[in-house]
Structures are given as structure tokens and as C-alpha cells.
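Submitted below is the structure of interest, expressed as C-alpha cells.
The complex is shown incomplete by one protein chain, all other protein chains being positioned as in the whole.
A and B are the chain letters, set down in written order, and residue numbers restart from 1 in every chain.
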Amino acid sequence: MSIRERLSGNEAIATAMRQINPDVFAMFPITPSTEIPQYFAQYVADGKVDTEFICVESEHSSLSACMGAEAAGCRAVTATSSAGLAFMNEVLYVAASSRLPIVLAVSCRALTGPININHDYSDSMAERDSGFIQLYGENNQEVYDNYLMAHRIAEHPDVRLPLMVCEDGFITSHAIENIELEEDEAVKKFVGEYHPENYLLKEENPLAVGPYGISAYYMEARVAQAHAMMNAKKVILDVAADFEKTFGRKYGFFEEYKMEDAELAMVIMGSSAGTAKAAVDELRKNGIKAGLIKVRVFRPFPGEELAKALENCKAVAVMDKSEGFSACGGPLYAETAGACFNMKNRPLMVDIVFGLGGRDFTVESAKSVYKRLAEIAETGETGDIYTHMGQRER
Amino acid sequence: MAYNLKEEMNKQERFNPGHRLCAGCGAGIVCRAMMRAVDENDKAVICNATGCLEVSSFQYPFTAWNDSYIHTAFENASSTASGVCAAIDVMKRKGKIKEDTEYKVLVIGGDGGTYDIGFQSLSGALERGHNFTYFCYDNNAYMNTGTQRSSATPRFAAATTTPSGTESVGKKQDQKDLTQIVVAHGVHYAAQTTLFGNMKDFHEKAHRAIYTDGPTFVNVLTPCPRGWGYPAEDLISICKAAIDTCVWPLYEVVDGEYRLTYEPKKKLPVEEFMSKQNRFAHCFKKGNEWTIEAAQRYVDKKWEDLLSRCK
Partner (left out) sequence: MGLKASEINEHIAWQDLTTGCEIYEPGTSRLTRTGEWRSRTPEWIKEKCKQCLLCAPFCPDASIPVTDGKRDEFDYDHCKGCGICIKACPFQAIRWKEEN
């Protein structure tokens, strides 16, 4: 039986962690993810978990400690945001190439500068090539559910990759919403125990991790890692199917909202999708064929499936909540446009960078995007492909 | 138990040949001795910072180590080890590994990975009190990248980023005294040693460090023939000169108490150490005599300071 509760995204993640009872949690504080280890510290203090909780001296060290613990045979977790994730950057790549299935909760927050504590995806998008699987949630429920699925995906023998569970800083991390929690025992049963085949503390044979790889092996090692990420697609869907069977909530690579006959579509991520759905509902009442795709899985990127979902659209706006400074569009646009390139009848597509550093995205903002898409569909002209929205301008 | 070289050499080798360290590299001697200091029935996990030793001792698919080994990056060997220490505690508590199996966590890095880029993670791990022993093989510069100066490079030593020239007499700053900084963390055991004699000094310190609870530290002056500019076969005499000139004093600190473990019968002038190595060659040129005098003054001051602590 599910339990109705009211929790913030951070507390939902901390609750999932408590239910899973990981072996090691290495923490370092940063806004807005700090609450996760704070809640967890209380669970430790109250004997609700028997996790080894270590307060290290930096995010670089928190992920490094997770690597040591995970390689030693443990389920290791941590949480961070923004500059903390950027500081982890080097270790993210090492953890992924060492194929250590660490689970990292990210309360996504703008990168400096100027320094800003509010939400956008500049932190997690900057790590899109790190080799971590990335799952994004729209609200506390999705973030909680993603966390329950995370270890099983990451630890699957065909995958063995670390994973980020991403929530929107403050918007999701701190806002208290209704949530359906699952019972502790049901969660434990669903997630299962972690039994790696080889680990540093294994009695029978030693394990050596992290070699120097000369050119004769590096390419092969990277190809193997690339295939692990490809394998993750099937595993993500399999775990989601079991999750639906167990808990009743359905997940895929992305959510299609009123896409059956949509001509004008938005590709968007996280909490902004909730706002945009309200706009879609309003427009639908006026007979406008608007739809929306909310990307849940950004790594591995479900390019083929996304292209298929967009094939009948006339105009698509990709909504990037991070600025990649490529001078030709953000990361979500680059991926989506790339995925659609080989389609026979691809829709016209523009990129809109919005919401940076907590800049508001309202139903009206979303409606203005659909208005622009309607013009594009009508004229067949995209205008500027790469634009920003919500900034003051002369 | 008294040190017995024969018994030590009878032990099974836990750092194997076939590693790719340069001929005559002191780090190979350090690793062998470090592993002999782990009791034969105990298991070890080695956490290695990026550096000469790492690229040489685990080049896929060849590991020189008999024990489990992990390398992650340059600056985080101590934090990686913190995770391993946490794992030992929790896996024993949860019954995932045997309670009575002794695991020794040994962290090893060069001076770059210890004095410099790994300093923060070392300090953090010392403060947290994890049960590990850190071995620094201090070869006085970034040798893996080609002898760039580090904070462990002594004053006047030429490194590729502090070369001697018409306007330069090598590195401008004195060596960072890392051992004292480690001691200031309040660790139960810290020591300085090097490679000489029958390796008794090294062994006893390493063993004591490994079998003392909490974080412990062993700083090993480890000559690098290529970086220091001396014939590889002279390693022992270079180490001996370092301790007889008091350039590298041998001592240990047990719960804050200093103990001198080697006092030269006759303290030799620093030239005895410097003249054997090409990195100090410019100091012996006409007009640069002051560098040797300044080096001597620094060594004398540090030595007096150490003697006063050992009283």
C-alpha cells in the first residue's frame, strides 16, 4: 500500500535513501542539495539506517570516497548541486570509466557566474558527457520514483554505470507537494541487495581498479563503455516495467503529453513541463493542436524514440534550461535536432534558452512559445533558430 | 619482534617485478618494503595517487600488486581511501565480510600527490580519523611529468620549472615541512625515513604506522636517479648522505612525542648531499658559494629545531 505524504523533493530523495539503506554516504554541503544529507544525518542519528555516513572536505572527495566504497563492495551514494557537481567533474568521468554504479542525487542549480543559487540545468548538462546515466523528474513524486529505480539500473551487469537522479533546485528540491511513498519493505524488495562479483575486500581474489590504459586498450575500453550506455536503454525500460507492475506508476524515456495528433510540440525537461502542460491544456480548449514531450532520460539519450514521437509535428520548440555557449543552441536542442536529422519528414525546429538562474517560466511564457510555433508552421519559416526567452532587452 | 632481515626477505613478495618504474627507482624499493610491513596473514588495499608509481605498477592488464588496488585520480588518494575505510567498517557491521579478517588500507603517493594537489584530501582524511597509513614517496618533484618543482623540492634544486641560469639558482623556496603539518593534525604516529642500511628503520616505522589505530603517516625520502641527476647505482649513498647531513632527519612522532631515530656520528656538511646530484651542480659554480651556505644555515636551523622537539 502506498502512503500519502507531503514532502519536498529533497526529503523525498532522503526518504528513498533511508528505505534503501545504502552502505556508504559521503557528503559535502551545497545549496540546494544540502538538505538531503541533513535529513540522512538525522536518520543515522536516530538509528533508522546503518549506513556509514562520512562528512568529507569537498565534493571532489565525496565522489572519490564513493568510488573507494563502491569498489570495495558497497552501495555508495552522495548528493550535490552546481559548483559541487562541477568540482566533481574529473571524478565523474573516472567513476564512469571504472564502471562503478554510484548513485548521485543532483539538485540542479545554475553554475557561476555570477554566482546564483537558483535552478537551471547548467550543472548537470555540463556533465552530460561524463558517462553517468541521467534521469530527470518533473516533481517530487517522479524524483522519488527515479531514485527507487536508480540502483537497479546502475548496477545491472549489462550496464554497471553511475547514475544521476536530477531534480530542479528549489522548485522541486524545496517545494512541499503531495507524494505517494511506498512502504519500506516493498522498496527494499524492489531495489534488492547489491552483490558485485568482484570487490576490493573479496577474500578469494584481489581486485585491481583504475589502470593506466595505453592506446592499444583505451579505444576498446571506451567502446565497451559506450555499449554499456546503449545497454542502459533496455534496462531502464525493463526496470520501469517492473516498477509499474509493483507500484503502479508508469515511466518511459520521456512523457508524451497530448502528442497523439499534436502539430506544435515543445521538448522540455523537469518542473517547467508542468507549467507548459497547463498552457497545452488551455490551447487545446481553443482547438490548437499543441503537445509536449518531457524528457526523463537524457543519458542515454533516446534519440530514435524521440524522433519517432516528433515525426508528425509541423513545428517543434526545444526548451533548453542551460546555456551551452555554442552560439548555435543548447544541449537539448543539439541532441533533439541531431536525432531528427535523418527523418524523411522532419519538423521545423527552433531552440529557446530560458529560465536561467531561476528566471520565471510561466503559463504565459509557454503560450508565447506555441504562438511562435503556430507562425512557423503557417509560414514554413523558423526565423532565428537559436533565441533566448525571458530576458530584458533594449 | 626484533627486525630480522632474513625473515623479512623470506616473505612472499607482494610488490612484483615486471612493473615499469625506471631502473633504479626508489619507489620500487619503498613499495616492496611497505608490503613486507603488512603481516603475512593480513589483507591490504592499496590506494594510489596518479603518478610514476601508478602508471608503472598497474598498466592494463599488468598489476604489480598481490593485494587489491585502486587508483582514481591524482589529488584524491586519501579520500578514495576514506571510502574504502568506511566500506570495511560497514561491511563488517553488516556481515558482508568476515569480522576477523584484518584489512590494512595503505595509501601511497608521490610528493606532488601528497604535499601539493593531494594535500586537501590528505588533511581531510587525517582529520576524520580513518584507519589508514599514508606513505609518501617523496622524490622532491613531479617526476612523472618530467621533474617540475613541487613544494617538496628543496631550495636551490634545479627542476624543469625552476632551472638554473644566469638569473636563477634553482628553486627559490625551502621545502614544505609536511611531516610537521601532519603531526599538527594530532595523528597517533608520523615518521620520516629513507632507504639505507638493512631497511630496519623503514620497516619498523612502516610496521608501527600500519599497526597503529587511526590515520598514520610515513614520509620516505625516495631518490629519483633521473630527476636528481646521479648514477642509479648510487641510491643508497645518496640516502645515507641525506641523513648524515641532516637534510632529511629521521624521526618519529608518537602521540605528539618526538623521537630522533638516527643521529649521525658526525653531522656532515650539506655539500656531501648536494655535490652528488646534478640538480645542485650550479651551486658549486664560482660566485654561487652563498647558495651552499644558505642551504647549510637552513638545514642547521631545522635540525636544531627538531633536536629541541626531541628533548
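One rule holds for everything that comes next: a residue touches a chain if its C-beta (ideal position, glycine included) is under 8 Å from a C-beta of that chain, and two chains touch if they have at least 3 such contacts.
Just so we're clear, the structure is a prediction, and the values are computed from it rather than from any experiment.
Engineer: Among A:Tyr93, A:Tyr217 or A:Tyr386, which one is in touch with the chain left out?
Structural biologist: Counting the whole complex, the residue in contact with the absent chain is A:Tyr217.
Engineer: Which residue among A:Leu7, A:Ile54, A:Val77 or A:Leu100 touches the omitted chain?
Structural biologist: Checking the options A:Leu7, A:Ile54, A:Val77 or A:Leu100, the one contacting the hidden chain is A:Leu100.
Engineer: Which listed residue, B:Ala77, B:Ile108, B:Ala158 or B:Leu195, touches the chain dropped from view?
Structural biologist: Selected residue, touching the omitted chain: B:Leu195.
Engineer: What subunit A residues would touch the chain not displayed?
Structural biologist: Residues 97-100, 160, 197-198, 205-211, 213, 216-217, 219-221, 223-224, 227 of subunit A touch the chain that is not shown.
Engineer: Touching the hidden chain in the full complex, which residues of subunit B are there? Just list them.
Structural biologist: 5-10, 13, 15-29, 32-33, 36, 57-58, 60-67, 195, 198-199, 225, 231-237
The rule is simple: only the chains that are shown with their structure count from here on.
Engineer: What residues on subunit B touch subunit A, complex-wise?
Structural biologist: Subunit B residues touching subunit A: 43, 45, 47, 54-55, 58-61, 63, 65-73, 75-76, 78-91, 93-94, 96-98, 101, 103, 120-121, 123-124, 127-128.
Engineer: Subunit B touches which residues of subunit A in the complex?
Structural biologist: Residue list for subunit A touching subunit B: 23-24, 26, 50-52, 54-58, 60-62, 64-74, 76, 90-91, 94-95, 98, 200-203, 206-214, 217.
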